[in-house]
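Of the protein chains in this complex, one is absent; all others appear in place.
In this document, chain identifiers A and B correspond to the written order of the chains, with residue numbering beginning at 1 in each.
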Amino acid sequence: MKKVKTAFVVLAAGLGTRMKSNLPKVLHPVAGRPMIGYILDRLKKFESQQTLVIVPPDVPNIVDYVTPMKTVEQTAPLGTGHALLAARDNLKDFDGDVLVVFGDTPLLTKKTIESLLTARRQRIDPAVVVLGFRPSNPGEYGRLVLDSEGELEKVVEFSEASDAQKEIKLCNAGIMAFDGKRLVSLLDALNNDNSKEEYFLTDIVGIARQKRWICSYVKTENPKEVMGINTLRELAEVEAEMQHRLRMKAMDDGVSLIDPDTVWFSYDTKIGKNVTIGQNVVFGFGVTIGDNVEIKAFSHLEGAVIADRAIIGPFARLRPGTVIGKEVRVGNFVEIKAARLEAGVKASHLSYIGDSRVGAGTNIGAGVVTCNYDGFNKHVTEIGADVFIGTNTALIAPVKIGKGAFIGAGSVITKDVVENSLAVSRAPQKENAGWALKYRMRKSEKTKKTQKKA
Amino acid sequence: MKKVKTAFVVLAAGLGTRMKSNLPKVLHPVAGRPMIGYILDRLKKFESQQTLVIVPPDVPNIVDYVTPMKTVEQTAPLGTGHALLAARDNLKDFDGDVLVVFGDTPLLTKKTIESLLTARRQRIDPAVVVLGFRPSNPGEYGRLVLDSEGELEKVVEFSEASDAQKEIKLCNAGIMAFDGKRLVSLLDALNNDNSKEEYFLTDIVGIARQKRWICSYVKTENPKEVMGINTLRELAEVEAEMQHRLRMKAMDDGVSLIDPDTVWFSYDTKIGKNVTIGQNVVFGFGVTIGDNVEIKAFSHLEGAVIADRAIIGPFARLRPGTVIGKEVRVGNFVEIKAARLEAGVKASHLSYIGDSRVGAGTNIGAGVVTCNYDGFNKHVTEIGADVFIGTNTALIAPVKIGKGAFIGAGSVITKDVVENSLAVSRAPQKENAGWALKYRMRKSEKTKKTQKKA
Partner (left out) sequence: MKKVKTAFVVLAAGLGTRMKSNLPKVLHPVAGRPMIGYILDRLKKFESQQTLVIVPPDVPNIVDYVTPMKTVEQTAPLGTGHALLAARDNLKDFDGDVLVVFGDTPLLTKKTIESLLTARRQRIDPAVVVLGFRPSNPGEYGRLVLDSEGELEKVVEFSEASDAQKEIKLCNAGIMAFDGKRLVSLLDALNNDNSKEEYFLTDIVGIARQKRWICSYVKTENPKEVMGINTLRELAEVEAEMQHRLRMKAMDDGVSLIDPDTVWFSYDTKIGKNVTIGQNVVFGFGVTIGDNVEIKAFSHLEGAVIADRAIIGPFARLRPGTVIGKEVRVGNFVEIKAARLEAGVKASHLSYIGDSRVGAGTNIGAGVVTCNYDGFNKHVTEIGADVFIGTNTALIAPVKIGKGAFIGAGSVITKDVVENSLAVSRAPQKENAGWALKYRMRKSEKTKKTQKKA
């Protein structure tokens, strides 16, 4: 592709009232990332580009998310043409190509964007290039009407289409490339003389043809990539397709997924070689997994870095700030948060390790809890290497356990423990012979009495 | 619809031996409710109606479930016609419309029932109206044969259909509306002169036509709604379709479902606005959720009321009698049963709170257990507001913790604690320097010896 400057305009001013949600539409997450993030991320990869995002008025969290990209407010929801008009002043001296995309089509690929730009830059020098697609059911999509040369004659809305035009299978995806030098004159000719009193961007094709400028189109082979999101149902459909892509890619990269349909990735999940992932595993943001790792069923991971040969789960919960060393074993009903477990640590059952460092080879018994919270602040627990923490032990942070120490089961450790010592807080075991017999007799008599009374 | 009295007859006498289950067929649950409950619930919404349920002999749990609706026993499984004959004496003086439906088609909609009654009440005054459907594969369903007027001529069983009739796509759903004044004379003409020696309700169309009475049909657009259940496979299919309906409805109402296919609703689940539900959430009977709530992945909820802005899960289990206040946080591996958690309570990890009241703002540490059972009876734990319960604490009910109290980690609390005091039961931490070193030497020598011997 020859070096031409490109201006991307991302239309993101729709509030998505049909989502019935407080969150602005383009911030709804798909695979853990606000949907607009996908298109912004793809656009960044193009050279010599500038990006302008058209946002609704007074929605600061969209602007915050999009920053440092430039934003322009569309003052009122008066149609896609009106949205692009908001960018008019920014584009009026721009002589490269202008590509208009949507903030709510996260499945659009880089390849398709490239194909639009390539078509814009072909010899015939079209003023406008429109992206077409062939859905299995064209329904009420606008249709692309071609001329005898096979170039684009106009985009006709379904409501205005003749019966013959309704038979056309090639539909309008809404995404367009323009010759920047000619765009402003096209925009200035747009009007809202229609029943909805809106400015339709698609009218621009007719305007260009009146000026005897060539219009063209490209077609995507995969209709799914232009799926827009206007309802929570559509959000779920796009999420499903995005997950499908992530799952297929993972398997192609050598990750064994026992049931791919029950593994949910975040857009940024990174996985090494020879990794197996069981049924029902949820990846949140920020997970990186090394080689030869096994993630067993029913695990929930977020913000965790996991080194080679670790085994996680089933029923493990790793929260942000978790760093798992080589050959570590995190078992069932164990929660780790903001903690580093060095190589070979075992935390096999029913524990909470938070705000902690645990040295290599240490064994954490079942029911061990790091008490990191005193009701006001969080404190750190430091456990050395080769320590043995007995069952049902509470470690009251801030506290340090020296390497090689042994903590007796059921202890509450409030003071630092020196290395290689035994620390224990435990009342002596007392026995009261025959007590249980009497207790049962008393209890069952009482129960009988209560029953009699009732 | 003009006011005509309607008698509904629900055929529910089939035992469902092909289910291979001890439970009578119509009591198998779909979305948590015995399947017959759906049709009964829909019928209740009609005015001026009476409902009669035809039940098998000697199956008291069907009668119990159906009560207070009237039931009549079908004495032997001799066909659908025989089933309706069981209602003969109840219907013989009834001059309204009679609608015959099945106890095993929980997907049948109110709209379709109405369309049958409307068709019954049209000008041409048909004696019988049959519900038809067009399955994608008509297979061995009975076919609706129409006459030259487009009215129903007869219902032909697949086994008796001619090749031409087998080409008919319109099939018999079995559901029928009758003119009550003429029904008894039709029923009395039914016979079992056929190879199965059964009374087929479908024969009634032929009988009516012989009497020169008009028969009619209506068609459902959705073949799924007449799916009957005869096997566990079919039960699973109907469950899937019911869940599909509930999931679509939830999303249409503004509930975000990250993966709708992995959220299982109960028929009575109620959810407020702006709620997000993660992957793999199971709703049992009796869950009500307020606004702005988040239910994270791997949660299992039954009989729980959850107020606004609460965050539940992942891996949370709420059992019947749970009342969750505003902004409460229930985290991983936490079980709540018959307990009220006031606003702002946090129970973030590895706890069991049963038969309890927990005051606003209280913090429940990891590993806290309310010991509500003494081997004989259940007792109540009352925890005031702004209490801090330290890690691994056991609260031996009945016990009260005054507001603002602080319970040290690892305690066993057997006596009431006054407000704002510190309560703790803890043996002092003792240390034995170098013990762990000797222990490891001793153990590893022993292990070596054992290995030598072996």
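Observations, loosely collected:
One rule holds for everything that comes next: a contact is a pair of C-beta atoms (placed from the backbone, for glycine too) under 8 Å apart; a residue touches a chain by one contact, two chains touch by 3 or more.
What you are looking at is a predicted structure, and each value in this text was computed from that prediction instead of being measured.
One of A:13, A:336, A:350 or A:399 touches the chain omitted from the figure, and that residue is A:350.
Across B:6, B:216 or B:262, the residue that sits in touch with the chain not pictured is B:262. Contacts to the hidden chain, counted on chain A, fall at residues 248, 251-262, 273-274, 278-280, 292, 296-298, 314-315, 331-333, 349-350, 363, 365-367, 374-377, 388, 390-392, 406, 408-410, 426-437, 439-440.
Residues touching the missing chain, restricted to chain B, are 19-22, 28, 231-233, 235-236, 239-240, 243, 261-262, 264, 280, 282, 298, 300, 315, 317, 333, 335, 350-352, 367, 369, 371, 373, 375, 388, 392-394, 396, 404-406, 410-415, 417-418, 420-427, 439-440, 443-444, 446-447 (touch as defined at the top).
In this section, only the chains that are shown with their structure count from here on.
Averaging C-alpha coordinates per chain places the centre of chain A 32 Å away from that of chain B.
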